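For this depiction, one protein chain was excluded, whereas all remaining protein chains were kept in their positions.
Per-chain numbering from 1; labels A, B and C assigned in written order.
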Amino acid sequence: MDPWRTAIATSDETHIWIRGYDVTALMTRASFTDTVFLLHRARLPEAGERQLLDAILVAVADHGSGAPSCATARLAASGNRQSLSAAVAAGILAIGDEHGGAGSACMELIEAGVALATKDGVSIEVAARQVVKDAKANKKRLPGLGHRVHSTDPRTRVLFDMAREYGLAGNGIAFMEALELAAREILKPLPINIDGALAAVLADLQFPAAFGKLVFIVGRVAGITAEVAEEYTREKAMRIHIPVTYDGVPPREMD
Amino acid sequence: MDPWRTAIATSDETHIWIRGYDVTALMTRASFTDTVFLLHRARLPEAGERQLLDAILVAVADHGSGAPSCATARLAASGNRQSLSAAVAAGILAIGDEHGGAGSACMELIEAGVALATKDGVSIEVAARQVVKDAKANKKRLPGLGHRVHSTDPRTRVLFDMAREYGLAGNGIAFMEALELAAREILKPLPINIDGALAAVLADLQFPAAFGKLVFIVGRVAGITAEVAEEYTREKAMRIHIPVTYDGVPPREMD
Amino acid sequence: MDPWRTAIATSDETHIWIRGYDVTALMTRASFTDTVFLLHRARLPEAGERQLLDAILVAVADHGSGAPSCATARLAASGNRQSLSAAVAAGILAIGDEHGGAGSACMELIEAGVALATKDGVSIEVAARQVVKDAKANKKRLPGLGHRVHSTDPRTRVLFDMAREYGLAGNGIAFMEALELAAREILKPLPINIDGALAAVLADLQFPAAFGKLVFIVGRVAGITAEVAEEYTREKAMRIHIPVTYDGVPPREMD
Partner (left out) sequence: MDPWRTAIATSDETHIWIRGYDVTALMTRASFTDTVFLLHRARLPEAGERQLLDAILVAVADHGSGAPSCATARLAASGNRQSLSAAVAAGILAIGDEHGGAGSACMELIEAGVALATKDGVSIEVAARQVVKDAKANKKRLPGLGHRVHSTDPRTRVLFDMAREYGLAGNGIAFMEALELAAREILKPLPINIDGALAAVLADLQFPAAFGKLVFIVGRVAGITAEVAEEYTREKAMRIHIPVTYDGVPPREMD
């Protein structure tokens, strides 16, 4: 088999290097968030970049045991007490475009919207209106807008204020704010949710779209591990009984 | 890298062989259950062996959406509609010693019990009483006995009758029946559950203990896939809202 | 929480019903393959339907440890010996459109192709040529055609012959054979692979497209469980060493 290749990490008998930095140097002088940035970007972050990435990871870490990722992990732990990794992995499997993963789709939308503005030589606002009109015409949902619970998501304002404070707000944030305005006019009030907020900030930090989903996984695994630990320590195995109504065919005989 | 090695399957440009049999011969002349047996035992089953393995796989396929394996798969599908495999895998991760996996532990118990009878030159009944007494003294649960719902599991009788009909009942079934009797005298009525029943039959068919858990996975994946398909077709994403009560520290300020 | 609903299975204290049939009746009179069909279709199969489903499940069960699904399961087992379910689930996670999952995409292609023939009032052959031309124009691959190893997949012929023998060949098989011919003329020789073959047969058996992927999972789990069992019994933990070449930035100092 040909060797695989990687530009991420390597080691010899006495060293480990991550993106060229000795891991022992990183252990004493870098934070875990620095290392997440380094692993994905091949350089260490500036102070403002670190702060924003920290804020995003904290924002998505956990907001309650009933979210699909946390609830799936707890259900798996209820049936299987032999493997902490199995329960954590089950929780991660519940993360998709509908839960925690819309950041990637929203980053693609931002990229397309900003490219449209450049191509047509129009403002971000005009491009955002066009994107909303297209979504309305095609009856498609706009990722990053709207929320099941919050009328305005408190985390969005915090992220955008931080980005501006650090001079790191760019077309990503501009586009999402224009999109929210355009949606209010053309569709209905749809506040920027956390997926849209982190997508805007990550786009302005030049992350690739896939990171919009991966960053949610990295942050949420902090919460999932705590939920699994609580399930093991506070609850008995098999304690969860989901109520189910059967509405299929009634009892019948085989021929 | 040294090549891996396997005795299970191989192929060339025009053939695939499973345990030496051409897959096209198996496709026309063997059932899927024959192939499960072949994969795990390196020979095709006799008629009675196939019937018993069929019966076990059918017995564990599904008994309701609320079981941890099925419910975990549905919850994962609720958050993540991009991957059928992710939802099915999440369901499998809920299978452990507490749910679906006790068959392995019970097969080890049977093996130890039968070995005890042989070593001490006593009957299966005497060995079973000793095993129950040891469990009582050490406050350990006996795998394969007891049930949350059923006072007697209807599947146990069917499996044991089939094994006897085919002349395949041996020390495994004898030990589990003796264990149930001994438990009733020494502890309390604890009917043989499906894990105990399939463990007894698989022990009599000479399967290794690990298969007690693996057979549950193979059978249950039939049900899990149907549950996931139903979730996709009948339900919207993010439809599941687990009610949660927070009993942690009240809101507080950071220093 | 509102109860969930299902039309698949239910139970009371003394019974379990799958799609209305008592599980004890199924255990004695139905095969596992019958039960897979029943779970997904809400009725038991006719003899020919059962034979074809058996043949498909056998066809995809395993063809070697190096396939992504089997290799992923073995790698997971190499690092984690605490959980059989974890290793099996890891194997299932490697199943996607590129490996084992093209059946679903191919069933959608068949459905679209047959609908095109009906809408335009043209023959299946004409519709298939149009589909190939569209794929060529859009530089898209055709799911179900082409193979990394086999110049003609031996399993395809067996499945199509069986379907014809049972009188169950319909537009699905006709379309895939027309597609293969059209591809040979317009693109290059691309034999129908096993994904395309099972898609054709399942389309003719009226299965929904999702089943094209789910049936692969159900069949392959037989092989994955055998591969994991072999890994546990024949190999030591941590025996796998993937060779990797590092081609990233050289060692460097932190500022």
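Going forward, contacts are C-beta pairs under 8 Å (C-beta built on N, C-alpha and C of every residue); 3 or more make two chains touch, one makes a residue touch a chain.
These numbers come from a predicted model, not from an experiment.
K.L.:
Which residue, C:Gln82, C:Thr118 or C:Gln206, contacts the hidden chain when the whole complex is considered?
P.N.:
For the chain that is not drawn, the touching residue is C:Gln82.
K.L.:
Given that one chain is not shown, which residue among A:Glu49, A:Glu180, A:Asp204 or A:Glu227 touches it?
P.N.:
Checking the options A:Glu49, A:Glu180, A:Asp204 or A:Glu227, the one contacting the hidden chain is A:Glu227.
K.L.:
Out of C:Leu44, C:Ile95 or C:Ile110, which touches the unshown chain?
P.N.:
Spelled out, the listed residue whose C-beta touches the missing chain is C:Ile95.
K.L.:
To test your reading of the contact rule: which positions on chain C touch the chain that is missing from view?
P.N.:
Residues 1, 64-69, 71-72, 75-76, 78-83, 86-87, 89-90, 93-101, 148, 237-238, 240-244, 246 of chain C touch the chain absent from view.
K.L.:
Take the complete complex as the reference. Which residues in chain A touch the chain that isn't displayed?
P.N.:
Counting over the whole complex, chain A touches the hidden chain at residues 1, 4-11, 13-16, 18, 23-24, 26-28, 30-33, 35-36, 39-40, 53-55, 57-59, 61-66, 71, 74, 83-86, 88-90, 92-96, 101, 104, 149-152, 154-155, 158-159, 162, 208, 210-211, 213-214, 217-219, 221-223, 225-230, 232-234, 240-243.
K.L.:
Touching residues of chain B against the unshown chain: what are they?
P.N.:
1, 3-10, 15, 17, 19-22, 25-26, 29-30, 42, 44, 80, 82-83, 85-86, 89, 93, 242-254
The criterion applied here is as follows: only the chains that are shown with their structure count from here on.
K.L.:
On the document's contact criterion, could you list the chains that touch chain B and likewise touch chain C?
P.N.:
Chains that touch both chain B and chain C, as defined above, are A.
K.L.:
What is the chain whose Cα centroid lies farthest from the Cα centroid of chain A?
P.N.:
B
K.L.:
Fit chain A to chain C on CA atoms, both being copies of the same sequence, and give the resulting rotation angle in degrees, nearest 5.
P.N.:
Going from chain A to chain C via C-alpha fit gives 180 degrees.
K.L.:
How big is the gap, in whole Å, between where the Cα atoms of chain B centre and where those of chain C centre?
P.N.:
24
K.L.:
Quick one: report the Å distance separating chain A from chain C, using the average Cα coordinate of each chain.
P.N.:
Computed value for the inter-centroid distance: 30 Å.
K.L.:
How many angstrom lie between the centres of chain A and chain B, each centre taken as the mean Cα position?
P.N.:
36
K.L.:
Can you list every residue of chain B that touches 2 or more other chains, as numbers and ranges?
P.N.:
1, 64-66, 71, 83, 86, 89-90, 93-96, 101, 240-243
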